[in-house]
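Questions regarding the structure given below will be posed in turn.
The other protein chains are all here in position, but one chain of the complex has been omitted.
Presenting chain A:
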Amino acid sequence: MLLLAFDTATPAVTVALHDGRRVLAESTEIDARRHGELLMPAVDRVLREAGTVLGDVTGIVVGVGPGPYTGLRVGLVTAVSFADVLGVPVHGICTLDGLAYAAAVEGPFVVATDARRKEVYWARYEGPRARVTDPAVDRPGDIADEVAGVPAVGAGAALYPEVFTDVRPPADQSAAALAALAAVKLADGEDFLPALPLYLRRPDAQVPAGYKAVLPK
């Protein structure tokens, strides 16, 4: 087994190669504005570092969000394009699940990433592999009661210390954790998500209110 994992749903552009037992190589760069430029050089670097080539990969693991859409789509279109050429499956995983798995917090906790516009993408967990709510996008103030006193993981939580009072590492997504989670899920025969973005928000689109008259009233 050789899994190539990446996630572009957060400011981290993160890529890892995993053989089913351990991480062979990993690259994580934090730059919220250059996912499109950073991803492919990172894939190339990780493959070289592991002394392998893309053609040897047996499956693609991709974070399907939620996350800011423009960056998120970079990872997804790359995953489905690779899969088309290589003839291998794409295993979609909720981005928040990767952070939850990496955090390894015992007992209830939440994961929150930055959704911009003063909102967070978040979900509740009962354990590292046990998400108990659907991912949602909310203003931190509106969910304060639901997350009060519970450990919180992710850079989105760190942005709002008045709401998330017990912030735990890691702050950023890691494809190594995503790949390790995928390897465990594959071993357990669990289902993955389709390679489609978890958008959560509808597109911003204003229907123009008729046309503006040009003659004075």
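Convention: a residue touches a chain if its C-beta (ideal position, glycine included) is under 8 Å from a C-beta of that chain, and two chains touch if they have at least 3 such contacts; residues count from 1.
By our rule, contacts and distances are computed from a predicted model.
Enquirer: Could you check which of "3-isopropylmalate dehydratase small subunit", "tRNA N6-adenosine threonylcarbamoyltransferase", "Beta sliding clamp" or "NADH-quinone oxidoreductase subunit J" matches the UniProt name for the chain that's left out?
Expert: The correct option from "3-isopropylmalate dehydratase small subunit", "tRNA N6-adenosine threonylcarbamoyltransferase", "Beta sliding clamp" or "NADH-quinone oxidoreductase subunit J" is "tRNA N6-adenosine threonylcarbamoyltransferase", the UniProt name of the unshown chain.
Enquirer: Using the document's definition of touch, tell me which of A:A5, A:L24 or A:L38 contacts the absent chain.
Expert: The single option touching the absent chain is A:L38.
Enquirer: In the full complex, which of A:L2, A:A25 or A:L86 touches the chain missing from this view?
Expert: For the chain that is not drawn, the touching residue is A:L86.
Enquirer: What residue numbers in chain A mark contact with the hidden partner chain?
Expert: Within chain A, the residues touching the omitted chain are 34, 36-41, 43-44, 54-55, 69-70, 73-74, 76-78, 80-82, 84-86, 197, 199, 203-208, 211, 213-215.
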